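One structure is given below, encoded as structure tokens.
What you see is the complex with one protein chain gone and the rest in place.
Going in written order, the chains are labelled A, B and C, and every chain counts its residues from 1.
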Amino acid sequence: MGRLSVNLCGIELDNPIIPASGTFGYGYEFAELYDINVLGSFSCKGTTLQPRFGNKTPRIAEAPSGMLNSVGLQNPGVDAVISEELPKLAECFRKPMIANVSGFSIEEYAAVCEKLGKEPQVGWLEVNISCPNVHGGGMSFGTDPEMAAAVTKAVKAVTNKPVIMKLSPNVTDITAVARACEDAGADGLSLINTLMAMRIDLRTRKPLLANVTGGLSGPAVFPVALRMVWQVTHAVSIPVIGMGGISCAEDVLEMMMAGAAAVEIGAANLTDPFVCPKIIAELPAVMDRYGINELRDLK
Amino acid sequence: MGRLSVNLCGIELDNPIIPASGTFGYGYEFAELYDINVLGSFSCKGTTLQPRFGNKTPRIAEAPSGMLNSVGLQNPGVDAVISEELPKLAECFRKPMIANVSGFSIEEYAAVCEKLGKEPQVGWLEVNISCPNVHGGGMSFGTDPEMAAAVTKAVKAVTNKPVIMKLSPNVTDITAVARACEDAGADGLSLINTLMAMRIDLRTRKPLLANVTGGLSGPAVFPVALRMVWQVTHAVSIPVIGMGGISCAEDVLEMMMAGAAAVEIGAANLTDPFVCPKIIAELPAVMDRYGINELRDLK
Amino acid sequence: MMKQQIFTIIENKPLTGSMYRLRLGGNTSAITAPGQFVNIKLDGKFLRRPISVCDRSGSMLTLIYKTVGSGTEQLSRMKKGEQLDLLTGLGNGYNLTPSGDRPLLIGGGAGVPPLFGLADELLSKGCKVTAILGFNTAEEIFYADEFRMLGAETYITTVDGSAGIKGFVTDAMKDLDYTYFYTCGPEPMLKAVYRAAKTDGQFSFEKRMGCGFGACMGCSCRTISGSKRICKEGPVLEKGEILWED
Partner (left out) sequence: MMKQQIFTIIENKPLTGSMYRLRLGGNTSAITAPGQFVNIKLDGKFLRRPISVCDRSGSMLTLIYKTVGSGTEQLSRMKKGEQLDLLTGLGNGYNLTPSGDRPLLIGGGAGVPPLFGLADELLSKGCKVTAILGFNTAEEIFYADEFRMLGAETYITTVDGSAGIKGFVTDAMKDLDYTYFYTCGPEPMLKAVYRAAKTDGQFSFEKRMGCGFGACMGCSCRTISGSKRICKEGPVLEKGEILWED
């Protein structure tokens, strides 16, 4: 085990760096840029039962130290992911991946998790109950502790793989949802998803995003993410993946000092496609600067 | 009425620019820097029944495109405000001011509002039910619609001045709290207060703020503030003061396009003490660029 | 394949009131076809700014961009010698193979630049190139002479008739005879060209992008062959696959 290795729900990661869902596709396209086996793991594009085109465009807007997106879970559907995407990934990634799953009903979550849970490439299931960009679903599961618990139970019933529930920051008390997921059998949690936000086009005086609202990510949300990871890791005993605006090795350390077992890197991949290998390369020197021998010691 | 004039709960403002509570003291110190009568109005430091020193230091931390504060309602108490601060303000400010009020019980909110409501300098009462930096009070009133309504009713019962309830963004559904305040008789709403956040000192591995968490403000929160102002102005019919990261004339227009009747400028005052007069001076030219004749037209 | 590279500003000067020409020195090897674009990092801006490639030589890249907001305005203030972080070789450019011997190039406003590099390559391929460059007014015209100097038969249209043919690019298309067409410009113009065109052709589209290299699904569009990413499978699409969003 190296200085950077961490444990996520019983599986060892060479390092805690995990590209976040929706910023890394199904991995193989980034493999053209660098050997993605340097990563701890990665979380694939949010996958649903049926193929989805997602929301109308524009789906992207600029923000101070961040960006808004309202992609709306565009994906080819779980069957195409299994038949087309995962085989392509197998050619360039040897490690277990995190399968990110979304749904519009408890049954859909369970159906998708059951299918993906059977795939040997899948190490963990990350269940997104916090997408702010789809209506009649997504986030609503993540804002009500009982709904969150129900999704957790349904998913746990159909897979033996570790189940990580991805939580929404758009709530009054994230620890209530976190505890509900833990009590329902979740093996881990990941947070935060994006903060629901908006921009208006001064020329048209209309919302800039076709979906009106979108999710804010990037460095702007880092202090909010850090607070919520701190609150949650003090409220539950299962491992937490910290995410939200992480863009350098120092951010990784700060997030792990807040209690995160590993981290996901999201928006930063979009402005610097090489940010993850850069962070992995920089971590040892930055750890030395702050007298950190092994990342595990920060837990 | 000039191009910039707006109406806030029946009172005309020369312009919509209002320094936010906690960034402008009780006004008279900024009067040494410029004639504060150029402002639409300003909201004074949050005032409580008893004097408060506030939280331990450090109370301030840097963030990407923003800052964290955990001042914790430091103020001399309502009696000293009336006997010492307001007379000093009277010498340099001719317009009605917004009295910002905080409390730890419904009775305290009512008591402070009753005293300040009697002061002729006070044009509006801004009732802060959303301070994230004080325990056993502050924000808890702003996260529960029933509590928010109870505070509103109690305050309305003791004053004839317009009552503006200041809402917390740290909630699942800000429109529920907004509607509860409107139904309880609030004359207006102001939002957003700061987003609860945190930073950790990499050297000590401990929270950077003595209070552990603090409130995030500055441009980083602007897209979240804009979304909530949009949601609230579509859910209620009383006027809304928009705030959260506004730092230039363009931001003012964007916030008013989201439905705000006026705006408060907070963190920007701390990095540029002259930002409010600058924005007021720039507004006409920026309005011309976007074909806006009068700010009232944006409502 | 995409490369991340540092370029140095050789020239950054206005061609009209809002169009600027930016010449950059650096490694352009990642750029393989006209119609591709680069994505530029600007200090203080989170998202990069995508700009189509006008022309490139081994070590020099020419971009022509319009100042539309604070980002491009900031870019327009940058000086010779300053450095820029670019993602280069982005997107799927124009395919020259189906051009035939008399291709028609149709550009509108900020859509003109990528057609210049395309004209250059079509001419060296031995084609007889005709170009229609559409603008609103005479003041907005740029690169007309450059197209002519390349050897392209060049027609100008202006909406107000202050120069060239009065009207839209489609008014100039009417009487022309061509084997194939390539176009780039604002979407209303593209739709008009789509309706007016007598042959097959290729369209270059513009959309708000997150990453510019296919990761974020921010710029997806529907086509007859399914969803495509303007930044990855695009920005150039063939006439036959286009589905216009109403």
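One rule holds for everything that comes next: contacts are C-beta pairs under 8 Å (C-beta built on N, C-alpha and C of every residue); 3 or more make two chains touch, one makes a residue touch a chain.
These numbers come from a predicted model, not from an experiment.
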Interface partners of the hidden chain - shown chains only, full complex considered: B, C
Residue, one of B:4, B:67 or B:238, that touches the chain absent here: B:67
Touch list for chain C against the chain that is not drawn: 43-44
Where the missing chain touches chain B, by residue: 22-25, 29-30, 32-33, 45, 53-54, 56-67, 69, 71, 74, 218-219, 267, 269-274
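In this section, only the chains that are shown with their structure count from here on.
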Greatest separation from chain B - chain, by CA centre: C
Euclidean distance of C-alpha centroids - chain A vs chain B, Å: 34
Centroid spacing, where centroids are CA-atom means, of chain B and chain C in whole angstrom: 47
Multi-chain contact sites of chain A, meaning residues that touch two or more partners: 61, 63-66, 218-219
Where chain C touches two or more other chains, by residue: none
